[in-house]
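This report refers to the structure that appears directly beneath it.
Every protein chain except one is present and positioned as in the full complex.
In order of appearance the chains are A, B and C, and numbering begins at 1 in each one.
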Amino acid sequence: MTNIAVVGASGYVGGELLRLLLRHPQVRITTVTSEQHAGKPVQAVFPNLAGPELVYEAMDPSRVAAQCEVVFLALPHTKSAGPAAAFLKAGRKVIDLSADFRLRSASQYETWYGVPHPAPDLLPSAAYGLPELHRDAIRSAALVAVPGCYPTAAILSLAPLARHRLLSEPIVIDAKSGISGAGRTPALPYHFPEANESIEAYKLGAHRHLPEIEQELGAAVTFTPHLIPMTRGILSTAYVRLREARTSDQLTDLYREFYKGEPFVRVLPPGQSPNPRHTRGANYCDVSAFVDARTGTAILMAALDNLVKGAAGQAVQSLNLMQGWSESLGLQDSGLFP
Amino acid sequence: MTNIAVVGASGYVGGELLRLLLRHPQVRITTVTSEQHAGKPVQAVFPNLAGPELVYEAMDPSRVAAQCEVVFLALPHTKSAGPAAAFLKAGRKVIDLSADFRLRSASQYETWYGVPHPAPDLLPSAAYGLPELHRDAIRSAALVAVPGCYPTAAILSLAPLARHRLLSEPIVIDAKSGISGAGRTPALPYHFPEANESIEAYKLGAHRHLPEIEQELGAAVTFTPHLIPMTRGILSTAYVRLREARTSDQLTDLYREFYKGEPFVRVLPPGQSPNPRHTRGANYCDVSAFVDARTGTAILMAALDNLVKGAAGQAVQSLNLMQGWSESLGLQDSGLFP
Amino acid sequence: MTNIAVVGASGYVGGELLRLLLRHPQVRITTVTSEQHAGKPVQAVFPNLAGPELVYEAMDPSRVAAQCEVVFLALPHTKSAGPAAAFLKAGRKVIDLSADFRLRSASQYETWYGVPHPAPDLLPSAAYGLPELHRDAIRSAALVAVPGCYPTAAILSLAPLARHRLLSEPIVIDAKSGISGAGRTPALPYHFPEANESIEAYKLGAHRHLPEIEQELGAAVTFTPHLIPMTRGILSTAYVRLREARTSDQLTDLYREFYKGEPFVRVLPPGQSPNPRHTRGANYCDVSAFVDARTGTAILMAALDNLVKGAAGQAVQSLNLMQGWSESLGLQDSGLFP
Partner (left out) sequence: MTNIAVVGASGYVGGELLRLLLRHPQVRITTVTSEQHAGKPVQAVFPNLAGPELVYEAMDPSRVAAQCEVVFLALPHTKSAGPAAAFLKAGRKVIDLSADFRLRSASQYETWYGVPHPAPDLLPSAAYGLPELHRDAIRSAALVAVPGCYPTAAILSLAPLARHRLLSEPIVIDAKSGISGAGRTPALPYHFPEANESIEAYKLGAHRHLPEIEQELGAAVTFTPHLIPMTRGILSTAYVRLREARTSDQLTDLYREFYKGEPFVRVLPPGQSPNPRHTRGANYCDVSAFVDARTGTAILMAALDNLVKGAAGQAVQSLNLMQGWSESLGLQDSGLFP
């Protein structure tokens, strides 16, 4: 059994990490921190959680380090680099769910996050925690930067085209997210009467997770996130013109080949839309490829659960790789449907 | 008072027509038909409807014609052309909410609807019932083909670019619709436990309302409709590269100029997403224009209530024009929010 | 045209008042106040509102009084009595949507609201603004205390039994409300991911609107409000044993007789549940009566739109009575369905 700490575990991503780690056969959660809830039972904040009673502590890096071998950081962007450095120095493995180590370029970070990178010296050693693209790097990394929901969906929907140099700009990614993606802090756009029977785009051309997508695809993209009235789930619909003509069937074959053997990517038949309802609570990403023969535009879609494959599940997948365990350990369950 | 018949009034569009006509100050509903519900009070099928009790009749063209001056047809595609011809022959004005007279080309109709056009001789005299583009034609027409929700949103979001010859292919329209757009007939994709917490694309490259959009814009488009878990409302997000560079502000000015004086189109500031929740039950279409300066892609959005500006409200707007009344008569109400 | 002020118009009830008053043929909105939004256009806060641009002002009682004949107060409980007194002193009619003047007993007020009543001398002259029970008092009142959504539904579902002295304790009222009833201020229970796919009771035996229900029915009740995942609407299901046996049909006849001629109460056949979806945006309250013959328990139900018949619409109904206009002026519209 490996001892695990979860730092910043009162938001939805933290809660989902606890849910997944509680049923993981090789780990024991020794430490759960939250500044806001220190001293409270975790089950008071997440009454859904079964299992042994856990109690929130305030974060004390040396105490946390003393209690675990691996630390998950579920902290806000820009707040994660400091603790990450401390835990790494103490010899702990760090799985960071913030954006702090996702961009390889510190200047890109400053451009998009508005502050100088807090720990640029750590960037070269961080692995981008998308196992389908960076499995080997994750295996040997002490610091893994787990991508969030939008980048995971967008990148997995387009990676086979990037690899085969079929991508040609303009590349449009139109993504639709459930509202848990916005976190657990109440605000007017997420107030039920505003968010229900509602759909809107936001942060046009300016969403902070856009540069990760461009980094991983090696191409410029127009990315438009939308908020839709559901709790969990993301659907990403991308539009590109291919450098060389392909039929829907050829493209689908190429995707099947690319994702062959992947435990968590399911390639659907062409023209069949993925739907996040089939991934709810599970670590799958469903993708499909289609070519609109009339216009020559390819439509590439991906669906996943933003809190699982888009966050906590993917983090556990990285944990499994870092520890040399089976990649799908503790993650094999079916989605919850309906 | 003008006598009005509504033929095929048991679906959502028919019910919405009744709601709007019941409060219209210049009309009297004399006839409401439904084969399925003939003999039943309309309020048994639509308990929301206030006002005088109406009773469904079975459709008998000569009897219906004898009771009205204007007929609204809310019948399925391919079932509308026959009755339309009969009513026109009897000297009645016809406002058709099906797709039967929206395409100017009978061969295009056959391509997309799979049957020869049932009344091709009527096509030249039909006006496309989008007042913002065809106001004069509607005023003088005896037959108006009211466009549905997707085309109305898509066309209004792009028409200023088409007019100014700024559109350049590829043109991508990614549209998201509430489920009332699928009608009132139960089927698995619209079953609450399937449609809730769910989003999926459908009919990729093959939706029947696509050719109308191309007809009105004069350009080929990739159109992807999505079903999202809300009852009413559509959001259309279009992506184009402009033939000539424009800033977001310039584009917004161009939209404001194009829609100046329009009673039902509201142009929002650049970067602000329209949201159908602000049009619920009302005849507005909110649009906005934005240029992603990094990638040079323009993002053009439109939101409306699929049953009002996307169907029944737009039909009443055409009625007002055909009768020489104020265009917004009976349609001035605010949306219902939240 | 009567000049109207709406004080405290940035919440959902205030916004709904504006929606209804904007289409009322006999009124002109001259003043709209909000401390938080003073100086902003009302349409920036309620983009759904059509019509002339209105601008929020800060509240200044003498200035507001100078601009209107009737004032609607949509202020929080305990904050309304002061302004009400000022406007009454200035000779204005006041329609108060808070709870400040609903209880006839100042000591009951103190018991339930935790503070001494701020203006007990005004209580005797205040009319309880439920026209179905207090029409004459409202007509001649200068101060009307409009009941909220739970009391309106609960009282209308049981008033015929109270009148006929058929009520016998224990009386149970199990009510289910959409989330707009909680107002527009974001908080965790109303955060979309918490409120969606969720139902819970709250304030068991302690909801502040309970004593109004007891006051109007003249009997003690057990009242349990529940929050359910919808935006608008309330359903109240009450259970009582009748003092004398009645069948469902007899009870329904008694309800029909009691509500005969009422413009906004619709009595449904026995066994048919009212559903708030048929009252959305409209001023109707649908009620039904049923007797479970096996157990002898009567089940009395009522459904309404919490923001209309449960707040703003009912306030306008009182306005119409106070001004001697037709009671349903500006309120005749059908509900919005679906």
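Operating definition for what follows: contacts are C-beta pairs under 8 Å (C-beta built on N, C-alpha and C of every residue); 3 or more make two chains touch, one makes a residue touch a chain.
None of these values were measured; they are calculated from a predicted model.
Chemist: Taking the full complex into account, find the residue in B:Arg165, B:His191 or B:Arg243 that is in contact with the omitted chain.
Modeler: B:His191
Chemist: Any idea which of C:Glu35, C:Asp60, C:Glu169 or C:Glu257 touches the chain not displayed?
Modeler: Considering all chains, including the one not shown, the answer is C:Glu169.
Chemist: Of A:Glu197, A:Glu214, A:Asp292 or A:Glu327, which sits in contact with the chain we cannot see?
Modeler: The single option touching the absent chain is A:Glu197.
Chemist: Thinking of the whole complex, not just what is shown, which of A:Phe46, A:Trp112 or A:Tyr202 touches the missing chain?
Modeler: Considering all chains, including the one not shown, the answer is A:Phe46.
Chemist: Any idea which of C:Pro263, C:Pro276, C:Gly313 or C:Gly330 touches the chain not displayed?
Modeler: Answering carefully, the residue with contact to the hidden chain is C:Pro276.
Chemist: Could you pull out which residues of subunit B are in touch with the chain that's been left out?
Modeler: Against the missing chain, subunit B presents residues 12, 178-180, 184, 186-188, 190-193, 195-197, 229-232.
Chemist: For subunit C, which residues lie in contact with the unshown chain of the complex?
Modeler: Residues touching the hidden chain, for subunit C, are 169-170, 172, 174, 176, 178, 193-194, 196-202, 204-205, 220-222, 224, 226, 228-233, 235, 237, 239, 241, 271, 273-277, 280, 290, 292-297, 299, 301, 303, 338.
Chemist: Contacts of subunit A with the missing chain: which residues?
Modeler: 12, 15, 18-19, 22-23, 46-51, 180, 197, 231-232, 275, 277-282, 284, 286, 332-338
Here is the rule we use: only the chains that are shown with their structure count from here on.
Chemist: May I ask you to sort the chain touch graph into line, ring, star, complete or other?
Modeler: Looks like everything touches everything, fully connected.
Chemist: Copies subunit A, subunit B: same or different interface, half of numbers shared as the threshold?
Modeler: Over half of the interface numbering overlaps between copies: same.
Chemist: Just how far, in Å, is the C-alpha centre of subunit C from the one of subunit B?
Modeler: About 36 Å, centre to centre.
Chemist: Let me have the rounded angstrom distance from the C-alpha centre of subunit A over to the C-alpha centre of subunit C, please.
Modeler: Between these chains, centre-to-centre, one finds 46 Å.
Chemist: Measuring centre to centre with CA averages, how many angstrom lie between subunit A and subunit B?
Modeler: So the centre of subunit A lies 39 Å away from the centre of subunit B.
Chemist: Please set out, as single numbers or ranges, the residues of subunit B touching at least two other chains.
Modeler: Answer for subunit B, listing residues that touch two or more other chains: 197, 231-232, 275, 277, 280, 338.
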